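What you see is the complex with one protein chain gone and the rest in place.
Presenting subunit A:
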Amino acid sequence: MCCPGCQAVAAMIAGSGLDNFYRQRTAYSERPAASETPVREQYLIYDQPELTDAFCQTQEDGSVSARLLLGGITCAACTWLIEQSLASVPGVTEAAVNLQQSRLDIRFDPLVLPLSEIFTRVDALGYRPRPFQASARREQMRAEYRADLRRLGVAGFGMMQVGMFAVALHAGDIQGIQEQYQGLLRSFSLLVSGFIVYYSAGTFFRTAWRHLKQGALVMDLPVALAIGLAWLASAYATVSGSGQVYFDSVVMFTFFLLLGRFLEARVRQRHANNWFDAESALPDAVSLRRDGRWITVPRSQADQGEVMLVQAGQTIPADARVLSGNSAVREDTFNGEHLPRTVSIGDTIYAGTVNVEAALEAEILGSYAQSRLAALQRSVEVAETEKPRLAKMADRIASWFVAGVLLVTSATAIAWWHIAPEQTLWVALSVLVISCPCALALATPAALASAASALRATGVIVRGENALESLSRTTHLIFDKTGTLTEGKLAISRVELLGELTEARALQLAAGLQHWSNHPVSKAFSHIQPGEVFQDVNYKVGAGLQGKLDGRQYRVGSESFCREFCPALPPPPDEQRYWIALCDAQSPLAWIGLDDTLRAEAKAVVRSALTGGLELGLLTGDSSPQGKLLARELGIDDVRTGMEPQQKMQRVQSLQATGAVVCMVGDGLNDAPVLSLADSSFAVAGATDLARTQADFVIVDDVLTRVTDTWQKARDCRRIILQNFAWALGYNLSAIPLAATGHVPPWAAAIGMSLSSLLVVANSLRLNRSPAKEKGL
């Protein structure tokens, strides 16, 4: 068990006889982050009807159907777990999870079971429930998915039908067939394939035409040409009763291509469903003072100028000015740093940051759209549009291919015009059909789908379109520091003893006091067993703690706080660490130095990136000398510290201007703009919530070596794609001369095309073969 959350989940699973989950799941669930507010309370807000209108509907029989968006669903076993455990709750009549959309449709009796209870139960299972908001983008995605499926299904039916006619026709070619039956079979093939070309292949024509108008040659152009010309030629042959028909090839080609693209899109879209949404980080409920009482209202109803209460541990729901209270806020959302900023009356606090120490009353400064968090969201959107677009490999090859095929076809036509004019049309057409780019067009989607599903098994989610191709061409790998190369939390790195205490004893005393604090510093002590229990512990926000043990007063905390108590305290040993002092009234006892520890695997990642020939860089918002030290330790030369988000983006852009392909590795919200600007990006997110992560690749299991593993996989993928292209082009090159000399009957063309496509698919599947990496739970 990795954490109390897992343990609770395991207990619940075993308790309700759902231990099957562990036998059936194919991927590990994400680890639930320790929640800082009581789970149930935060969902009570959903019992208010005005807030739930958007995602709940009351049925005729009084039951309510609700749609929830679930964070953290990883595989089909998750859906099974959620469905099974909810269905056994009294009051629930129906629970169905849609994995593709991470959506839970639940029907329940509101008299038996309040909605907040459903939220709480889902949360207890380790998933993050949120109201499902139907957005235009989500609707559009669903419509596209259905349209793809329709085209694919219709093409499949058509392929079978036309294939049946084709068997008869091919047999007739070999054994002889009466002309009237040949005509009959061809006419029906014409009819069915005409419908398929119109209904299913129409999308290729539209895409090719759209790009052609802008002067771009894409893979869909040779595809559309092959389909269109082969069908027209076959139609002409049918009507004129001469020549050869290729209806079966046309339809089969359409079906396989649609299938390849459908599968590729499906692997990618599963996680693209959760796009970047900074607002989802904010709590839905706000505690406001109205008419002298504290009441809880939905966040959307809180107006500028109202006074809100933010409890310790809560995420601040809106930009506000502190009216009363002292506390510290952790602003890693904006600066990535783990040490909180102390705030008191008159200071501004920002939506999306976390109030760490004590309750604050604050006056709301404006709506979400005016907040600093919304500005972050907008800068991500701007960066997205500025991201350089690398042309897809397939499209670059396509332009050469189209030119080549057209050239060869015209050369053939001219040659035959001189040899045997009556054969010219048919030979030229058979060249076109033989050079049908089926394998060529399948080469990329098959390899990408295969690589993406292999990566998913190792704990990396691929979200960005074209991301694997960009990653394979990376020249510069840029890291963020806090939370990426480092663990993102403080740990005790040095103890400087000042009295006669042993180190263990000093740490035990400090831990005994820190136990009473919820400042992030105290987490560094949580692994130490406190000894005796302190009495009369006083906590001073932003300073430290004081407590009594065996009649002696001790203090632990900041330099000024301890010096006030014990003037003999010497200054801290150095400036590289974050130091806290321990003293009693008479004498200083120890300086305890805290440091953000380097990830254990960081060195291995840097080493393998360097041997792979990548240029490495470190961009950090932290201005302390620690960044430089850490970079030297790792062997990274290009270090820039104290960078504002804007400067980070400029740095990436200036690298891109010199022709570099930049891959950026960051850790979430504060890096979001620079991540979306880089050619490819990783988020080391521990991804409890994909919606708050903006990156092409999300490392779910929090292991940094996935960066280089994925890079390796991307390069393998590129190699496989190139192999596929080489095979497809090689096949075409060797078949075209045969066709140009008039030696290829249509059945041979059909078989050759299918075999060549199968080979490409089989080759792509090799990407999926790597043994699944061991995962830590």
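The definition used in the following text is that a residue touches a chain if its C-beta (ideal position, glycine included) is under 8 Å from a C-beta of that chain, and two chains touch if they have at least 3 such contacts; residues count from 1.
One rule holds for everything that comes next: contacts and distances are computed from a predicted model.
Asker: So one subunit is absent here. Using its UniProt record, which name fits best from "Carbohydrate ABC transporter permease", "Anti-sigma regulatory factor", "Response regulator" or "Cbb3-type cytochrome oxidase assembly protein CcoS"?
Answerer: Looking only at the record, the undisplayed chain corresponds to "Cbb3-type cytochrome oxidase assembly protein CcoS".
Asker: Touching the left-out chain: which of A:Val192, A:Ile461 or A:Ala678?
Answerer: A:Val192
Asker: For a quick check of understanding: of A:Leu51, A:Val64, A:Val92 or A:Val703, which residue touches the chain that isn't displayed?
Answerer: A:Val92
Asker: In the complete complex, the non-displayed chain touches which residues of subunit A?
Answerer: Interface with the chain not displayed, on the subunit A side: 17, 20, 24, 75-77, 79-80, 83-84, 87-94, 97-101, 109, 112, 142, 145-146, 149-150, 153-154, 157-158, 161, 164, 178, 181, 184-185, 188, 191-192, 266.
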